[in-house]
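The complex appears here without one of its protein chains, the remainder shown in place.
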Amino acid sequence: MEPIDQELDPAEIELPAEPMLLNVGPAHPAMHGTVRIVMELSGESIERCDVQVGYLHRGFEKMCERGTWTQVFPYVDRCNYVSPMLNNVGFALACEKMLGITVPERCQWYRMALGELARMSDHLTCDGAMAMELGAFTPFLWMIKGREMIWDLMEEETGARLTHSFGRVGGMAHPPTAGFKENAKAVTTHILGIIEEVERLLLGNRIFLDRLEGVGVVSAEDAISLGWTGPCLRACGVAYDVRKSHPYLRYDEVEFEVPVGQAGDSFDRFMVRIAELKQSASIVRQCIERMADTGPVNVTDPRVILPPKEEVYSTIEGTIQHFKIVMEGLKLPAGEVYAYSEGGNGEMGFYLVSDGSGTPYRLRIRPPCFYVTGGLERVITGAMMADVVPSFGSLNMIGGECDR
Amino acid sequence: MPSFKLDDIDIPFEPGDTVIRAAQRVGVDIPHYCWHPGLSVAANCRMCLVEIEPPPGRPAMMLDVLAWDAEKHEYVPQKKPKLQPACQFAAADGLVVKSQSSQHATRARSAVQELLLLNHPVDCPICDQAGECRLQDYWLEHQHTKKRMKDEPVHKPKGVVFGPTIVYDAERCIVCTRCVRFCDEVAKDPVLSVRERGNLNEIVVSPGRKLDHPYTLMTEYVCPVGALTAVDFRFKARVWFLRSARTVCVGCATGCNSFTDFDPRTQEVYRYRPRENKAVNQYWMCDEGMLDHRRIGQGRVLHALVGGKPSQRDAALARAADLFVSAPPETTAVVLSAEHSLEDNFALLELARDGLKTQNVYFTGRAPGQGDNVLRDADKNPNTNGVKKLAPNAKPFAELVKAADEGKLTHVLALGSQAPADATALGKIKHLVALATHEGPFQAHAAIVLPAASWAEAEGTFVNRQGTTQESERAVTPRGDSRPAFRWVHELRLALDRPPAWKKLGELRAAMQPASAAATGARP
Amino acid sequence: MGALKETSPDVLATGAGEGFVTTKFNDLLAWAQKYSLFMYPFVTACCGMEFMAVSSPRYDFSRFGSEAPRFSPRQSDLLWVVGTIVQRQAPILRRIYEQLAEPKWVLAFGTCASCGGFYDNYACVAGVDKIIPCDIYVPGCPPRPEAVLDGLMLLQDKIQRGDRRPAIVKPRADPAQDQSLGLVQLRRSSTRPAV
Partner (left out) sequence: MSKALIDIIKQKFPADVLESHSQRGDDTVVVYAARWKDIARFLKDDPRADMSMLIDLTAVDYPERTPRFEVVAHLYSLSKGHRLRLKARVGDQAGTSVEIDSVADLWASANWAERECWDMFGVRFKGHPDLRRILLYPEFEGHPLRKDYPADRIQPLVPYREVPNVDKVAPFRADEGMSFGRQTFASGPSTDDDDVN
């Protein structure tokens, strides 16, 4: 890797003849602060480029090997921090696969509803930021408004706007609040309205379309070989969605479509996200219809789930249960498991290795962003300088997840 | 060898074994509270109930019980096998025992566990046993149900002072009588007994007595729950923060095997726990030894002293080297110490032989104390045998005093802190360099004191009174400027420009092997 | 400052009466500075999401005059360090801080930027104040927008006072004392249905 800014010797004080070496990022507004692209330009077009990530590598996997399994939740929260709930659910599912337990039906619907809401906030953020980077500031503000609604709902449910740490192995931290269903209905209605506004504002906009259509094209073969998943892969016309292909929770019982694009360009990626927003909204609707108002949310096995605080403070059994789970951590059987679910950016996989103790021996998260960003070089090589921003924006690279 | 089946595992046993003992020998654990391998069988906790298959052709011993039928909503008569306590049931060849595999046994255990927790206070947050408490472990393994009793639990005295070392909490007590049996059988001082019956019973000290025999802390050690707590350890640390090193007690010549529990964050030693060794201390340790960890922090020499004044360790080392570089061999002597490990003594002896070329070797140690015929030895030095075998012709401390008195010694390099007898004569030695862990006569009279690491701060090998060589691990990092004595010797020899053949501890031990092998014979 | 109407000469002599504001020049300067903070958002991580929220109309920190983001450090005087700074990022942040023109202030947005948070490992810088001086610490993981606004107001106070000592945003009330939160006593009457 070359130094941040290289010393030019006096001979080349005047701009060098091409190829010209241009360094974008990491502290560049379009690079989300965590990516650096070193480009070799001839005129406007990019001859070669080197995408450098890792400016947000926070040692996620190492930290996970220090605490208990439950203490991993805050860390996964901060992996994909645009849709933390999806990470929560994904990790909880992984641990439950390891334990061989399934959560009660009510909890499954609850998880799905929250997860889809998180997906909506993810796509809203991505498309909004994308529009903003192309100069369309208003849609960004509108979409952030919609995201605020989701976050208020999340705060009502979990107590935190962004990093919830709400998932638990064998359930959720709390059952749904009384007003959850009404709030969710209202939020989804509002957001569908916002999406219509945004569509009307953007999709007739010549500049917007010209900057996206046919830009950052990726063929399906390339995308598959690059290990792309999620919206970016679907934009290339490959209808691979974990929720459909390998249904988990209750996704096989809800009706939704997997929108796919044709061209695999930035515009398709944008539109796929828009379409998925609508799908997610309908999934949320179906979930809150199917979700029972009463009934257990957590599994009953006291070796997995924490007791209610009343019991902890009043009965010795509760105290012991709390003590064992908090101090020693719940024990996952020795072995390994790879559990996968549909994250905001595609297949979010967790590869857990347990030695039977209360602490993870190895916890590997399969970050969709990492592989998507791995394809950026192939996407922008040969493209024009100005196409980097929409292409990169449409990949929705999340630093925390890509670099971990 | 005869064997029986326990949950389809073949378990060999020796004649006279009980089921639980044979199982434990091969590492199969049957849950138990009252049974302890070192104590007699009481069979009063009923946790170890197992189902015994009847011999072929014989009917099983069945009991008629009333079981609640949820559908019929009434009690219905049922038959269930008579369960046997594994701690009392003698193993027999071809016996078929069902422990985990028998749902009757597991249900019985769950019930027993629930009964034991019936009146248990919600004390885990303030209980020193929490983290190593049988009640907690077995709740998770055998009960994991919620509380059903709605009544107020029975309240019993808390914080009863049994003696100078032990505090008793009757509410936490499950009256397994381990402590009673220990005092009776091992300590030979039956000072504890059980009062009342049913859920009111509790452990009491005999009227007019205190729990003050030399093995009181063992009662806390055998207590499977938090009923008996040691004053020494009470509210000092949480056990899940502690780490353990496998060490040897240096309190006396017995050399009891022990665990040294320390906090890796603060490098503080909090307690000793006995480590099972059938050949040496079985399962026990004495109070003296258990409380010996206090000496690690008390009266230590932590910085080098030159002429009684604190000094940089390098400076002090250089001064010491200057003293010995031109020391006349005939008036030079080294003093070995039975307080220190073979490594330290061997390094020093080597220095005397190769470095200082002197034949004057003395040895010292702590003054003898009380002994008994259980564990404690009158000789309070952990390594007397080691030193004796290492340097058979080392002269005793008395002669050192004599020689010093007659002014025969000018340069003395002394290991160890304590002296067995009056040591004022040491003041007559012109150049006395002490490698001392603690303050004492040597530190008092020495011209130069080099701070040595204590037993808990260095690996060491000790030879106990039976002539068994036992290695002790390092628990914590040396305090202050102190470092293992053999390291000091090594540096001293470098400073003297007479470097030894060894650099690392491993090499030192290798160099020591023949000597210690001669000293010890076989290692357990 | 009102327009100067016809006034009696003693007014001009004493400077009393309407139409005049008398103040110290430094105060005037500080007043101007604190309401025209040009910010350089150094956005790396999770906190960036909340940063978006703060900048969006609902919380809208442009009300405090720190609206205009400048993506060139030379044009900005308030450096928002938003999110975790890892060792690999540190030299860049350091350089950007050096490129800021005086007077310059640094606001550590979130726990990671303030002290490293729970990323206590080989990769992360335990707080930006390890590498650059920091004026305002806003705790929270990520901090609520209200806390960020508190931090901004706190910074403005400090600018006005010419006080360059570091300051931290603290809760307006001690949660442990707030009985309505029910944090100190056992939460028997939970608003939620029992599990």
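By written order: A, B and C. Residues from 1 in each chain.
By our rule, a residue touches a chain if its C-beta (ideal position, glycine included) is under 8 Å from a C-beta of that chain, and two chains touch if they have at least 3 such contacts.
Predicted model, so just to flag it, every value in this text is computed and none were measured.
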* To do: Give me the visible chains that the unshown chain touches, in label order.
  => A, C
* Looking at A:K97, A:K185, A:R290 or A:R303, which makes contact with the chain not pictured? -> A:K97
* Asked: Looking at the whole complex, which of A:D222, A:E253 or A:E310 touches the chain that is not displayed?
  -> A:D222
* **Contact set of chain C toward the excluded chain (per top definition)** => 27, 87-88, 90-91, 94, 114-115, 120-127, 129-134, 137, 150, 153-154, 156-157, 160-163, 165-174
* Structure fact -> Touch rule applied to chain A and the missing chain gives residues 1, 52-54, 57, 59, 61-63, 65-66, 97-98, 100, 222, 224-227, 238, 240, 245-246, 335-338, 340, 347, 349, 351, 353, 361-362, 364, 366, 370-371, 373-375, 378, 403-404
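Here, only the chains that are shown with their structure count from here on.
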* Asked: If you average the CA atoms of chain A and of chain B, how many Å lie between those two points?
  -> 53
* To do: Measure off the straight-line distance from the CA centroid of chain B to the CA centroid of chain C, and report it in whole Å.
  => 57
* Asked: Which residue numbers or ranges of chain A touch two or more of the other chains?
  -> 313
* Residue ranges of chain A in contact with chain C within the complex -> 4, 26-29, 32-34, 54-59, 62-63, 74-75, 78, 81-82, 125, 129, 140-141, 144-145, 147-148, 151, 161-163, 171, 174-175, 177-178, 294, 296-298, 308-310, 313, 399-400
* In their complex, what parts of chain A are in touch with chain B? -> 301-303, 307, 311, 313-321, 323-324, 327-328
* Can you list the chain B residues touching chain A in their complex? -> 117, 120-125, 130-131, 135-136, 139-140, 143-147, 240
